[in-house]
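The structure's right below; bear with me while I get my questions together.
This view holds just a subset of the chains, kept in their places.
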């Protein structure tokens, strides 16, 4: 954890972020910590009922609680509507991004006609191509590579070794983690006389404001139109976004998800880790897809969707999975038994 | 989309690529576009019947059609055998790769004994190790790293930040996208007295001609023999190819696929996104594997293979998946009911 921590009184935190303060307002807080690791200088929080037993044993100096948990501890506490959101706000306050000195590292290579404001920071060995435009206070980490014509918004932060292909457009306050590749060619080709012909990928990637993209995630450029990621989208690590995919605002996608070409995901969707979504599908707003689920058809209604084979011990699995290959025949037998039952009934009447 | 576009008459396109021209041969075309986005300066195409409704509404200046769709529009049109292949050819013609000036960026680090032809292009911060050999017109993007003894064929194009480990061999006209890693160690080890012993990975990766490999895909070197990717193979993004895998010519593999060690994939196979193929398997030529399918046994016959749990609403899934764990018992009950039915029949006869 960071070493130089300033301390804040519980009272000053409540003045800043609201909530009801119960207990000593002079308690000094230096950092946020989970209930089981917290010490006297830490502010902790209870966001889920299953951690209530930890609340009894915590050594935290104070805790953030929902109204329903108000009386579960005698510790100094902040009672509020949503303890997880409150925690997020306090943590952001206690752990601000380190301000970087603006400037260009002498080892960076920058095209003469690139527009780099004085407030931008460009790291060692970065490469900035022709006609690139950087917004105010943009940070381009060491080893990043921005090809010709890329546009980067204000206060956007590229961690080391991000690659952005030509002509792609990134909004304001976007965070791209290391190893991200934006604008690589989509998987487009036609089979002609026993050989694949490549279809030029002439679209771009357009990324809105306040988007964050995790390490080693890839977003392909459009084949003809653009691939679009709207404002506020959150992508975790190692996600693959195919060409011409469109992701609606504020959708969150966990790690290892793949989304095939031309699929349109709605706003405020939540997609679990390792889900796989086929191409040319439309997914409605507010859809939740469970982790490891394969989606091969459109989803037109908000709700939760799942397709996971339930895991079990290998020996049990062997017994059950064998029958899965004959489910069709089992169903047929049941129909026959029902027919027989009906006949039998008539006979014995 | 690219800014400086030249225009071509419909007539000149048909002269170059064949097909039957119906309508004004003087229509000027600057670019390819899909039916729904096309404007008067665009040539569009109908490759699948499901887009026929878009054909009626398109603003395209002209369209490419199959013979069966010849009379579905009054627009100027090119009628041909395979509109998708025709479109691919016209698009490649209208969107040629930008010629790069040959030359070596002064920030690149190149071993004294590397062979770099005057026609090659080497980008900023590239690293070229000892005894590396580059073919004519090879392009090594910014930040690429080629370890000792790597061989790169003619007109092969490495996008920024590709890594190739020592001694690997890449053919002619290969395209490697950003973040690709070729020749990393395979996952080989032996458990000895509670510790893993690493098995040196002393093979190479051999990649044929006309191969394209997508962003952040990894191909491990052979443990003893080589990992081989034959001519014309197309790999999408974030694919993992294990050590000693052999992929037959012209096979196409979509994103997020994993192929475990020593598996041999045939020629002209098509593997859907996120499919997972176990190790030491043989897959025949012309096999199609559906997306998200797990293959744990060899496939000796061409055909389509699938293993996907069908997705449904989470509440339906809960009801059905619970029974899956007891499929064995359900099958047993059906057998018992059949036995009873037979006895009953005999009794009531």
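Quick notes
As written, the chains take the letters A and B, and residue 1 is the first residue of each chain.
The rule is short, and it goes like this: a contact is a pair of C-beta atoms (placed from the backbone, for glycine too) under 8 Å apart; a residue touches a chain by one contact, two chains touch by 3 or more.
Not measured: the values here are computed from a predicted model.
Here 2 copies sit in place, and the number of copies making up the whole complex of this structure is 3.
As a convention for this text, only the chains that are shown with their structure count from here on.
Taking each chain's centre as the mean of its C-alpha atoms, chain A lies 25 Å from chain B.
Those residues of chain A whose C-beta lies close enough to touch chain B in the complex are 107, 109, 125, 127, 143, 145, 147, 161, 163, 165, 179, 181, 184-185, 187, 189-192, 194-200, 202-204, 216, 218, 220, 224-225, 238, 240, 242, 256, 258, 260, 276, 278, 288, 290, 293-297, 303-310, 312, 316, 319-320, 322-324, 326-327, 330, 333-334, 337, 340-341, 344, 347-348. On the side of chain B, the complex with chain A involves touching residues 1-2, 31-34, 37, 82, 84-85, 87-89, 91-92, 94-95, 105, 107, 123-125, 141-143, 159-161, 175, 177-179, 210, 212, 214-216, 232, 234, 236-238, 250, 252, 254-256, 268, 273-274, 291-292, 308-315, 317-318, 321-322, 324-328, 330-331, 334, 337-338, 341, 344-345, 348.
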